[in-house]
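The complex is shown incomplete by one protein chain, all other protein chains being positioned as in the whole.
Here the chain labels run A and B in written order, and each chain numbers its own residues starting at 1.
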Amino acid sequence: MTAGAKAFSQLRLQGVSRRFGGHDALRDLDLTIEAGEFVALLGPSGCGKSTALNCLAGLLPLTAGSIWQDERRIDTLPPERRGFGMVFQNYALFPHMSVRANIAFGLRMRRLPKDEIRRRTDEAVRLVRLEDHAGKLPGQLSGGQQQRVAIARAVVLEPSLVLMDEPLSNLDAKLRLEMRTEIRRLHQSLGLTTVYVTHDQEEALSLADRLVVLREGRVQQIGAPEELHTRPANWHVADFMGYRNLWTMRVREAADGTVAVERDGLRLVGVPVGPVAPGDEVIVAVRPEDVRVDQGDATTNAVPAEIEVVEYQGRELAAEAVTAAGSRVHLRTDRRVAPGDPVTLSIDPQRLLVFPGDAAATRPADKAAAVVEEPGLVG
Amino acid sequence: MVTTTAATDTRRRIVARPAAWLVWGAVIFFFLNLLGVVGSVLVSSFGQRWFDTWFPDGYTTKWYGDAWTEFALLQVITVTLQVSLLVVGLSLLIGVPAAYVLARRSFPGKRAIYLVFLLPILMPPITYGIPLATVLYKFGFAGHLSGVVLANLVPSVPFVILTMTPFIEQIDPRIESAARMCGAGMRSVFLRVLAPLLLPGMLASAILVLVRTVGMFELTFLTAGPDSQTLVVALYYSMSAAGIRAQQSVDAMAVMYTAMMLVLLVIALRYVNPTQLVARVKEEPEP
Partner (left out) sequence: MSVTTPTPAVESAGPPAPARAHWQHRLAERGVDRHLWLLTPALLFVVLLFLYPFFYGLGLSFQPTEGGPFSDYARFFGDAYQRDTIWTTLGLALPAALLNVVASVPIAYRMRGRFRGKRLVTILLVVPITLGTVLTAQGLLNFLGPTGWFNRVLTALHLTDEPIRLVHNYWGVFFSLVITGFPFAFLLVLSYLSGIDPTLERAAATLGAGWWQRFRMITLPLLMPGLATTFCLTFVLAFSVFPSAVLVGNPAGETRVISIAAYQAAYEQYDYPYASAIAMIMGLIELVVIAVVLFARTRFYTGSTGGKG
């Protein structure tokens, strides 16, 4: 059988790097994947996540580093001998083969006995619920069905590792949600180790056991979904994880796990993430849903503002408000505010993250600093 | 002259009339002349005697029989087919793998290699044909079938490369990657995935090379011996030796050549669109 087909207990990427021309597409990726894990590589386009996946698949040669499957070095193996399965962004189905032939292709490559091929193909077809379409060509299928063929083709070999390259990005919003559940269901029932690439943070958070956030070819943060959601390691990750309010401010005071910041007369209190000292320029990050509107008589982080733009989003409204000093605040609220309304905004200091400015933040993720004690009030 | 604004169609109807007439007039004039050129050969080949009148005095098919025996056309046509099929087969065999590499890889010197492949198409055939014929004579190829085939390969292989490269480029490389991820080795990728997908392209390319080789005059002319003339070269010789043989039997031979080319053309047009016969430019997709 194919050399790499047997399962492993650990897959290690050591200093995996890839350059294109003079540009680092991926730099020093260290990652250990445990058997059965669902790991998502997350980042904006061009961050190196697809490069990482292709290096792992063997479709791209490494510029430096190595990949180990337990104690066996596999980065020198051609892709067909690594025994991984892969789902491509545009599915890459063989257009001249029927659904069944597409799924059976890998089994035929392994020269399995005919009846075993038939049995396993049938099983895979049933698994992705395409029994009625098994004889069709890929061109006759809808996007979601093609997607399922691609997944079946990858998992029918029971590969030691399944690689998925933005598999849902070509589907419409509704289908994307359905397929997301389907992928999760497959992972739970088959227990296949999976590396999943996406630029959609929501998708990554909902699917993965562990997330790797990349930016400009470098790892920014590795952690469980909740960790990334609540404690991004730097402002770039915060930006990517849905902290739409990012303000450049200056530190006034920093003590006891809290920090007071200021700009144009606006004073806020928050939690430092990373080393900040008085006088530093910092980036303040707040999620829109953490901005409250006219709630009680908050004295901390209360900011008078005026609503400027309102978007209706079902149960909630997404709004943009402008403070007296001209800062823009994105917020979500279930109150029926209207453009021109004067409001008082408040932000829980626990939910206001203060990141070092870019000069300091380009250092690799510093997780230690993200651990914060009690919030304190700053006068 | 310009009065209308956005409505394109109204504009066409109002302003474009004289221009349209002019354009269609030019096209029709061109086609009438074309018809005259081809038609006069056709009519003449069936005419008994044709001097200074609109049409021949009477009609006959005897010139075809004359041409067939006089010019040994059976042998000439056999040679033509042999040469063309050999050229088609060899140029595909040499050209397609090269086109694959050029479409898929970037490596040092790729541009230079591409340029070298382009040159035989850009150069007039006589320019490289004369040195080529000299070399082929030196090594004893010229004057035989092999020399004619070798000479005709020179523009054909680059032509295959140029038509196949964009064809291969438009096949998603991820399909190959997918096959490899399924465990297919290089040979399986080529035989089971690429070959079926490339078949239409190779067919088109083969047909185009066939048409070009049957019609190729200069290179065959420079390298052919008496036993290795193709139809077009035989036609040229019979024309330049005009006066020795009846004009009509030369016309009959020309008609046979035309018929052969038209048959090829009809076959070709089943697989390629007309523009491809000219150059490798993508046409808008058929509706």
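Convention: a residue touches a chain if its C-beta (ideal position, glycine included) is under 8 Å from a C-beta of that chain, and two chains touch if they have at least 3 such contacts.
These numbers were taken from a predicted model, which means no experiment stands behind them.
Novice: For the chain left off this view, which of B:Val41, B:Ile77 or B:Leu203 is in contact with it?
Specialist: Only one listed residue reaches the unshown chain, and that is B:Val41.
Novice: Would you indicate which residue among B:Phe46, B:Phe71 or B:Tyr128 is in contact with the undisplayed chain?
Specialist: If we include the chain that is not displayed, B:Tyr128 is the one touching it.
Novice: List the chain B residues touching the unshown chain?
Specialist: 1-6, 8, 11, 15-16, 19-20, 22-24, 26-27, 30-31, 33-34, 36-41, 44, 51-54, 93-95, 97-98, 100-102, 104-108, 110, 113, 116-117, 119-120, 122-136, 150-151, 153-154, 157-158, 161, 185-187, 211, 215, 217-218, 221, 232, 235-236, 239-240, 250-251, 254, 257-258, 261-262, 264-265, 269, 273-275, 277-279, 281-285, 287
By our rule, only the chains that are shown with their structure count from here on.
Novice: On a C-alpha centroid basis, what's the spacing between chain A and chain B, in Å?
Specialist: Result: the chain centres lie 54 Å from each other.
Novice: Going by the contact rule set out above, which residues of chain A touch chain B in the complex?
Specialist: Checking each residue of chain A against chain B gives 2, 57-59, 78-81, 83-86, 88-90, 92-96, 105-106, 109-110, 153-154, 157, 163.
Novice: Contact residues on chain B for chain A in the complex?
Specialist: Chain B reaches chain A through residues 172, 174-175, 177-185, 188, 192-193, 196-197.
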